[in-house]
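Report on one structure; see the data block that follows.
Every protein chain except one is present and positioned as in the full complex.
So, subunit A:
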């Protein structure tokens, strides 16, 4: 729901990263978005197209790399994908939330030089 705000930040970070780089055109920006980050892909893309108009990023493709939420089962010492009630599909004990699924960062920018 707060994609407008974060897209503005995203554009700013990308512009900063490209400040000292010579290139013809930005072709792609890769952004990693975890399932639990609260960010909706479509909404991010929507604002990206609007907010990059007239900037060096205009026309670039926003590539979103989704990450699943993983929980950790201490009994099985294994990660598992989020289940409805957070129980391990193998042993049915309660898993713990981990950092997997909370990602939200720019991974890379691709340019034509």
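Here are some notes:
Quick note on the criterion: a residue touches a chain if its C-beta (ideal position, glycine included) is under 8 Å from a C-beta of that chain, and two chains touch if they have at least 3 such contacts; residues count from 1.
Everything that follows uses one rule, which is that contacts and distances are computed from a predicted model.
For the chain of the complex excluded from view, the name given in UniProt is "Hydrogenase nickel incorporation protein HypB" [choices: "Glycolate oxidase", "Extracellular solute-binding protein", "Threonine dehydrogenase-like Zn-dependent dehydrogenase" or "Hydrogenase nickel incorporation protein HypB"].
Annotation: of A:14, A:57 or A:70, A:14 touches the absent chain (contact as defined above).
Although one chain is not drawn, its touching partners on subunit A can still be listed: residues 1-2, 4-6, 9-10, 12-14, 17-18, 21, 23, 31, 36-38, 71, 84-86, 94-97, 102, 104-113.
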